[in-house]
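In this view, the complex is presented without one of its protein chains, the others remaining in place.
Our next item is subunit A:
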Amino acid sequence: MADAVLTVTYTGPQVSFQDGGRRGWMRFGVPASGPMDRFAHAAANRALGRPAGATAIEVSMGGLSLTCESGTVSFAVCGGGFTLDHAGARVEGWVVRTLSAGESLTIRAGKWGSWCYLAFAGEVDAQAWLGATATHAISQFGGGALTTGQRITLRNAEATPSREGPLPAPPLPDPNARQPVVPGPQEDRFAPGALDTLTREPFTVTPAYDRMGMRLDGPELPLADALSIPSEPTLRGSIQVAGDGVATVLLADHQTTGGYPKIATLVSTATDALVQARAGDKVRFVAVSPDEAIMRARRDLATRQAWLDEIAVPRGSLEDRLMRANLISGVHHGGDE
């Protein structure tokens, strides 16, 4: 195994290195950051047999073009419905292919989705901060945003032909499904009916959408009084409402504390679907109890894990594995040749 070197020939805004995120630093004002869509990020890595939280490139709708200067490396693209142009072929995402010296790869927004992940069968050489390469966008701490002309080195890069090809259909939720939220913790600071409005009416994703949060357009969610709460911790998935009655969903690079009341908080696994919405898309919410929220999260995580385990197995070696299983069970009798 050797290094592979890529050059960024074009990058849209908000394209950055992201590993699984840094945990344990919120008390110092540092959110986890990491992928906006954590499931798609894990999928891109596991499809190559890499750890789920390995460093990958988060690609925005702005897209990304790379040229391979030297070496050979397999890559995976997962998340949303992005399109790839690679070595003269146009293919859809949720795929594994191999990039060789002299070839170019372009990833562009396709039919749906705001973010996809480009992972490699090799270690991405990216700057770590507090033990993680996840990029915190406003500070640019961590691996940082990609820039045109930048060279990316992949250590111990390898080609894994046995993994190439489209992945089986991922277990993604129905795009029209309501996003589950647990009311609060400050739903009682809103005018009567505000929580009903949140869970009854559709909201529209606005262009004010980045890694910190997603501003929603929709019916006003009026506060009961003008008093602000003492600033308190916030989370990825907190739906905070400013004095103007407009809701913002906090996301990967959220502020760790804030003084706006939170009417509800998204179930953790639901944020992955929400972040794939684009400006203009409609979002609907449904209130669930804390127990129901845990049940849903556990069910989602189990479903995802089963699929991630499935794609982590190189398909080319399936025959070998069956052969092994047969030998062990004694079913294999063809020992003459």
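We adopt the following convention: a residue touches a chain if its C-beta (ideal position, glycine included) is under 8 Å from a C-beta of that chain, and two chains touch if they have at least 3 such contacts; residues count from 1.
To be clear about the criterion, contacts and distances are computed from a predicted model.
S.K.: Tell me the UniProt name of the left-out chain, picking from "Carboxyltransferase domain-containing protein", "ABC transporter permease", "XdhC/CoxF family protein" or "Cytochrome C".
M.R.: Going by UniProt, the chain not displayed is called "Carboxyltransferase domain-containing protein".
S.K.: Among A:Pro13, A:Gly29 or A:Gly316, single out the residue that touches the unshown chain.
M.R.: Once the missing chain is taken into account, the touching residue is A:Gly29.
S.K.: Decide which residue listed in A:Gly20, A:Gly144, A:Gly258 or A:Pro314 touches the omitted chain of the complex.
M.R.: A:Gly258
S.K.: Pick out which of A:Ala2, A:Ala101, A:Leu130 or A:Ala145 touches the chain that's been left out of the picture.
M.R.: A:Leu130
S.K.: Determine and list the subunit A residues touching the chain excluded from the picture.
M.R.: The missing chain touches subunit A at positions 23-30, 130-131, 136, 138-139, 141, 181-182, 184-185, 230-233, 235, 237-238, 255-258, 265-269, 290-291, 293-294, 296-298, 301.
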